[in-house]
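Yeah, one chain of the complex is gone here, protein chain that is, but the others are all in their spots.
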Amino acid sequence: MSALVLTHVTKRYGTRLVLDDISLELARGARLGLIGPAASGKSVLLKLVAGLEQPDAGTITVLGDTITRPHVREVDLGELRKRIGMLFQSYALFDFLDVAGNVAFPLEQRGGIPAAEIAERVAARLRAVGLAGSERKLVGELSGGMKKRTGIARATVADAELVLYDEPTAGLDPVTTQKIYDLLAADQQRTGASVLAVSSDVAALAELVDEIAFLYRGKIVYRGPARSIRDAPDPLVRQFVRGELDGPLTEAIG
Amino acid sequence: MSGPVERVGAAALDRLRAARDLWRLYVSTIAGLGRALARRRDHAGPPRGELGRQMFHIGNRSLGFVIVTLGFIGMVVTFEACLQLSRVTGDYSTVGGQMIRLVISDFGPTLTAMMLATRVGAGIAAELGSMKVTEQIDALRMSGVLPVDYLIVPRFIASVLMTVVLTVIGTLVMYGAGGLTAWRSFAVNPSLYFDISLVRPRHVAIGVLKAVAFGAAIPIVAGFCGLRARGSSEGVGWATTAAVVGSSFAVIALDFVISAAALWVTGGDL
Partner (left out) sequence: MTGLGAAALRLCRELGGMLVLAGSVLRALVPPRLDRRELAKNLHKMGNRSVPIVVLTAFFAGALMMLQSGPFVKKLGATSLAGWGAGYAVLREIGPILIALMFSGRVGANTTAELATMTVTEQLDGLRALAIDPIRYLIVPRVLSMIAMLAVLTVIGDAVAIGGAAVVGRLMLDIEWSTLFHSFADNLEPADFLHGVWKSLAFGGAIAIASCYFGVSVRGGTVGVGRAVNAAVVASAVSILVLDFFVTYVSAP
């Protein structure tokens, strides 16, 4: 069974076509990276998969559950979302809770988990991301890297079957970036979760995922193994990944 | 898509869609109330004590504001009424009796709620608006939490309860300040002014009904504006603005509807 199936998904904002007839499949336990120029619809794609927004056309099946059926209600999506972990681009940490409260939140909202077990799992997760000792800090007191790591701990604390990462390392220094990718890779090894990650840092992303897809003008124009992405047959992708100034991408942008 | 007719049509459609979404938020808040009552203690939901915190938040932050504003308007309304009477009859004996009737069934609840629409409405919209633009609302949804149950329902209950309490306080302050003005500026005997024999249970019932309706409308309209915020700091600013205007207008419109209905039910004998 697939972790994720998108068929002919289209999304518009007003008259702007953001995703144009996208079809995509992700096997259980597989890891896919998504790259593309700014505003190419990467984040929108993640939000559609999480059911946070509805596509204008097409179907999306997540972990065997079709979330695009007519009249789907927020209440019904709740159960599915508890099996998905998501790291938001701007952290989206709850500013009314401290670090431990943020990480404990998904577990508390599941209901039926004893408080002692929650505390234990939160402590273990914070140790894993290197935030032991910062449990009682408020979100406002954290640095960008600490916020990102808190977000990762929150996204993975409930052992999600599918994790969505939106720019896990944007705005971080190279050392922290490397640390975070090591952390994500270790996590995936441990839980065997399926991963869909959006990132602009192609080199670091290539170490985390097996395959990389290139989203361009609302379409997936290329999908291939992550290891050899620098030598992809598609000249568009090659230019983007290598950051070359001359090529079809520059001509298309004008 | 730029002709004037199309633009008016698009604007009208937007309004209709917004009205529909507002109605849906209202329905799901009521459903959320039901879910809150049916929820088991150990199960998910807003943190314990959230209702008390919201009530304190709404009540405490608005008490001084309501007392000051309602006090001043009580003085002005009585002053104007006496001034007018001095022009016509010069008989001030009915001022207190008419005043209490009006204050209980209309001015008290409406003006208190107008003040709360400003204070509480703007507060709710600013708070939820910043949560929306920083994606915290989406993060809540990803934890399987309904934002309505978690954020709107506690504010809804707290607002209804505190609006009733503050209306009682505001009404008393307004009536009292009026008595003071009548006594100081027009030498109306306080025992004559504070004569409540004209008050009937129906006046109190209308006042309470209005307070409940206003208290229910403010968090729904303000929450709706906050949850619709887009963009960044500017979006939150717009949402706050829209919440103030929207909830103030909701108060005035509901006031009219309830007053008209009361007139109709009592057959004009208010």
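Here the chain labels run A and B in written order, and each chain numbers its own residues starting at 1.
In this section, contacts are C-beta pairs under 8 Å (C-beta built on N, C-alpha and C of every residue); 3 or more make two chains touch, one makes a residue touch a chain.
The structure displayed is predicted, hence computed values, not measured ones.
**Q** Taking the whole complex into account, name the chains on display that the unshown chain touches.
**A** Listed by label, the shown chains it touches are B.
**Q** So one chain is hidden, and I want to know which residue out of B:12, B:27, B:83 or B:204 touches that hidden chain in the complete assembly.
**A** B:83
**Q** Of the listed residues B:100, B:114, B:173 or B:213, which contacts the missing chain in the full complex?
**A** Spelled out, the listed residue whose C-beta touches the missing chain is B:114.
**Q** Which residue numbers on subunit B touch the omitted chain?
**A** Residues 65, 68-69, 72-73, 75-77, 79-80, 83-84, 98, 102, 106, 114-115, 118-119, 122-123, 125-127, 129-130, 133-134, 232-234, 236-241, 244-245, 248-249, 252-253, 255-256, 259-260, 263-264, 268-270 of subunit B touch the chain that is not shown.
The rule is short, and it goes like this: only the chains that are shown with their structure count from here on.
**Q** Any idea how many Å lie between the Cα centroids of subunit A and subunit B?
**A** Inter-chain centre distance comes to 42 Å.
**Q** What residues on subunit B touch subunit A, complex-wise?
**A** Of all residues in subunit B, those touching subunit A are 1, 40, 42-44, 134-136, 138-146.
**Q** Taking the touch rule as given, give the residues of subunit A at its contact with subunit B in the complex, in rising order.
**A** Answer in residue numbers: 15, 47, 50, 52, 74-75, 77-79, 81-82, 84-86, 88-95, 105-106, 108-112, 154.
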